[in-house]
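Mind having a look at this structure? Questions to follow.
Removed from the display is one protein chain of the complex; every other protein chain stays in position.
As written, the chain order gives the labels A, B and C, with residue 1 at the start of each chain.
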Amino acid sequence: MDKETDPQLHVPEPAIRPGDTPDFSHVEIPRAGEVRRPDPGENPQEMRDLAFSIIRVLNRKGEAVGPWADSLSDEALQEGLRHMMTLRAYDARMLKAQRQGKTSFYMQHLGEEAIACAFQKALRKGDMNFPTYRQAGLLIASGYPMSDMMNQVYSNEADPVRGRQLPVFYSSKEHGFFSISGNLATQYVQAVGWAMAAAIKGERKLSVGWIGDGSTAESDFHGALVFASTYKPPVILNIVNNQWAISTFQGIARGGAGTFAARGHGFGLPALRVDGNDYLAVHAAAAWAVERARRDLGPTLIEYVTYRAGGHSTSDDPAAYRPKEEGAAWPLGDPILRLKTHLIQKGLWSEERHTQAEAEVMDGVIAAQKEAEAIGTLHSGNRPSPREMFEDVYAEMPPHLVRQRHEVGY
Amino acid sequence: MDKETDPQLHVPEPAIRPGDTPDFSHVEIPRAGEVRRPDPGENPQEMRDLAFSIIRVLNRKGEAVGPWADSLSDEALQEGLRHMMTLRAYDARMLKAQRQGKTSFYMQHLGEEAIACAFQKALRKGDMNFPTYRQAGLLIASGYPMSDMMNQVYSNEADPVRGRQLPVFYSSKEHGFFSISGNLATQYVQAVGWAMAAAIKGERKLSVGWIGDGSTAESDFHGALVFASTYKPPVILNIVNNQWAISTFQGIARGGAGTFAARGHGFGLPALRVDGNDYLAVHAAAAWAVERARRDLGPTLIEYVTYRAGGHSTSDDPAAYRPKEEGAAWPLGDPILRLKTHLIQKGLWSEERHTQAEAEVMDGVIAAQKEAEAIGTLHSGNRPSPREMFEDVYAEMPPHLVRQRHEVGY
Amino acid sequence: MARMTMIEAIRDAHTLAMEADDDVVVMGEDVGYFGGVFRCTAGLQKRFGVQRCFDTPISELGIVGTAVGMAAFGLKPVVEIQFADYMYPAYDQIVSEAARLRYRSAGEFTCPMVVRMPTGGGIFGAQTHSQSPEALFTHVAGLKTVVPSNPQDAKGLLLAAINDPDPVIFLEPKRLYNGPFDGHFDRPSQSWGKHPLGEVETGYYETPLGTANIVREGSAATLLAYGTMVHVALAAVEESGVDVEVIDLRTLLPLDLETIAESVSRTGRCIVLHEATLTSGYGAEVTALIQGECFYSLEAPVLRVAGWDTPYPHAQEWDYFPGPERVKRAIATVMEG
Partner (left out) sequence: MARMTMIEAIRDAHTLAMEADDDVVVMGEDVGYFGGVFRCTAGLQKRFGVQRCFDTPISELGIVGTAVGMAAFGLKPVVEIQFADYMYPAYDQIVSEAARLRYRSAGEFTCPMVVRMPTGGGIFGAQTHSQSPEALFTHVAGLKTVVPSNPQDAKGLLLAAINDPDPVIFLEPKRLYNGPFDGHFDRPSQSWGKHPLGEVETGYYETPLGTANIVREGSAATLLAYGTMVHVALAAVEESGVDVEVIDLRTLLPLDLETIAESVSRTGRCIVLHEATLTSGYGAEVTALIQGECFYSLEAPVLRVAGWDTPYPHAQEWDYFPGPERVKRAIATVMEG
């Protein structure tokens, strides 16, 4: 044996901290179009390479290149741009509303808009997402009314979840958006259970689990992979790697693994790694995984590489743990800008139309906001009755709750 | 997209069930000596192949061959044989004692003796095992007094854990054997914590986590791999794949992964797969992983391929879920027989010496048993006082427990 | 009517529920091919196929977590946790997810699920095969908690639980699986073969959740028990010669407070029994409720007889188990008070 060494705790550290100059040169980024596209039916053991590269479609010039291109029509691309712009405008208004004291809390999607917006377009009615708090794009891309989103954020009388949940914890069965939990990762394994149920019933529906990079460390992530790997139900397991988990960089959760996608290899699952700021790449990867599910070929794990450009939530100030300029230095760019460039390059869009669209989108958001605020905001106007506090604990209210409700005077 | 299919739940089933003829032809077993031995310092990414083969040293003729041979001296091999024989004799006597009503429960090691016995010899004083209930070989190979093991099994007055624990739930800090929990997998992550502590203090000690194939599905397995992969402390993570988890075959826990060792790949950990019925292979793999730990190169994951030849415990009758003859058909043979053949082949042993050793070993076990039974067995003779029931809940007994103890009359 | 052990009654309930409703699926560790380590699901896989009764990986989190997803889809999963002592890895999914899904989605998603688990001691199972964690469930809004004490109730309560639109924790006192047990560990084991409640109604019936059962009428005091302790209570009362009323709570949440309060108001004395650890056990809640409801009728403080505040030991099993001697002493004390 070689010489012994005193052991040390190896605590991973990000390369850069406040005061340093942002540097992403260690992030290996392949050129767009470079990664192969195997047939969805190919043996997962034969496609391990896909977990160590990044599937990209849009190149620097905004062209769609390579085998993952062309999954979307021109109209769909324009719609996609509008969804992302809507989400960004929505975020901006809600952040402001929170600062104005109209609600208690908000979480934005800045820089990550492509992922949920594009993914949703690969699904159909009857499919079910089990989202985290950073996938409102799923609702927007599925046509959920924005005023209802705001009613939820404001916990007003029209809030679909009756004021019970923290802002952004939406729920819509109709739109394939499972009620958000707030406990990280718990819903990842539920997504697998939902797909198992679809398999048991032989119904052609699939489910989608969503999780953040940091949350993959949780137990439910393992439970999900174990059950998915064992019963092979129609589920897609998405990991949104936005580089940060509040103040903790992704190296802490990832440890010695090269990538999060690699986690799938221990379970024999096909694992893709995708440019999360590339609307086209996200959609193509989603469609590939959806095809696997619809052909009953089993689950797919997908890691989206992106960057959380904003604070974790309105309670967070990222300047305390990363350089302010880090976002601007992020090498995968801005998803809206990239799709816009692509559309312009294709002759489907222009700077003028974009400016106009921005105004239209903002008008829409403001109109929805007016509608919602006319009903009420957290501390003013109509809010759900205290009576509702006691409802839906059970289908039927048991005697002890009736008693407690009476004590409050209802 | 190709044609859609109605999804189905894919429930893995063992190839053979009671009534069928045992058939292990699907188990791929490489020839002894075939698997390469990389330098322990080699990049884990470069040794993924080791998780998909089986490291073997003893060939059919009982010769030690290949790059993993020669980690043990002649004396050590003879000692190893004696340890395994002792464990088997101990098991036989304790099973009988349980049937005679001398205790409530017992769990045997039949067919798996090599793993813990050989592994222990790669450790040194100060190292700590976090074992499951099927690693009594660690105690035997480290010279723990057998009568104390029996005192524990009998829950008598001399039981080191004061009658509090189920039989076989030993504990010995001195012998590097952490108190057994009974909740599967929980101690796997504790082993990582123990090694983190050694790393924090810079003390040259390592820890070893032990887990069964079935138990790798538990959350703590993931927690252990996440923390091990992140902080790279001196820990060895052992998986004993004995093909069964009570009535459930290993395919249920393993799902779509080729092997349990492959679980390490998602975390960037070096992962070995070893013939668990080959004393020499187990020791060599252990020594390799120990070298990694002592050089502060980080954790190692090892899967031992073996077969649980007996029932899960005295409460189990495996004939209900697998053919009775399956054990005999197991292609990796019997660990004692294989080491014996090797020693004979080397001229270090003979049938006569073996018969004589068997008798000696059994005498020793019986002598220990007499000693223990003179103190008492579960339902007869001296047992720990009910007073002890209230001790060690806390370092100092709080008032409410003193009160309760008084109620019992102590 | 048919003679059944509690195991057979539970199996019968599964079978009837699965026959009645295709959406009922059963899963857990060793429950499929083998039929469960206590045989409660034996035969189901053969009868209903691997898609409706199957073995799972050893992950209580995974079992309950996937069951929540299945229930949200529209199935009615009935899952087995091999021993209650092993439910902790699933506790987050039970407490944070199953229990709150209806509430947080305002009824849009629901979780009609049953989590069965064997509880209690008396089989020399030590700390990891003897626990009674009911209080960890009764504290959680959104859950119902049921503990049967005999085959007839076990079947009817399980059918009611499976049919319930909300998550139900179904705790099965394993010491009662094969026969009633009154705590006299030194006497021969009883079987359900001769016990009146081993005579079980055939066919589908439900025993409504939330109704207690007065198993022995009496006037001198009220003894509240559930699970194994019902039988201990009955034995202790007979041996004490005091005319104590014994109530089998059957459902801990919702609790049949009316029946209890009526009895205690009448008798003026009350003892609450359970095997679980005393401090913050379910007996605390019952005691607190009774002293509130019946304060002016109480002649003596409500007494609790429960497991000691220690882990469940192996060799000292019978020193730990709250048997008839302790209950008799409590009866004497409460009658003096």
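As a convention for this text, contacts are C-beta pairs under 8 Å (C-beta built on N, C-alpha and C of every residue); 3 or more make two chains touch, one makes a residue touch a chain.
Everything numeric in this text was worked out from a predicted model, so none of it was measured.
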Visible contact partners (per top-of-document touch definition) of the missing chain: A, B, C
Options A:Leu50, A:Leu225, A:Ala245 or A:Leu332, residue touching the unrepresented chain: A:Ala245
Among A:Ser142, A:Gln165 or A:Thr259, the residue in touch with the chain that has been omitted: A:Gln165
Touch criterion as defined above, residue of B:Gln98, B:Gln190, B:Thr300 or B:Gln369 at the omitted chain: B:Gln190
Subunit C residues touching the omitted chain (full complex): 85, 88-89, 91-92, 95-96, 100, 103-104, 127-128, 135-136, 138-142, 253, 276-277, 279-285, 287-288, 291-292, 295, 298, 300-304, 309-311, 337
Hidden partner chain, residues of subunit B it touches: 128, 130, 160-162, 164-165, 169, 171-173, 178-179, 181, 183, 186-187, 189-201, 207, 219-220, 222-224, 226-227, 230, 392-395, 398-400
For subunit A, the residues touching the chain missing from this view: 8-9, 11, 13, 17, 104-105, 155-156, 159, 162-167, 169, 181-185, 214-215, 217-220, 245-248, 252-253, 255, 315-316, 320-321, 378, 383-384, 386, 388-390, 393, 400-401, 404, 408
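The definition used in the following text is that only the chains that are shown with their structure count from here on.
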Whole-Å gap separating subunit A and subunit B, where each centre is the average of the chain's CA atoms: 42
Distance from subunit C to subunit B - Cα centre to Cα centre, in angstrom: 36
Where subunit A and subunit C are represented by their mean Cα positions, the distance between them in whole Å: 41
Contacts with two or more other chains, residues of subunit A listed in rising order: 195-196, 198-200, 219-220, 222-223, 226, 230
Subunit C: positions in contact with at least two other chains: 51, 56-57, 59, 61-62, 89
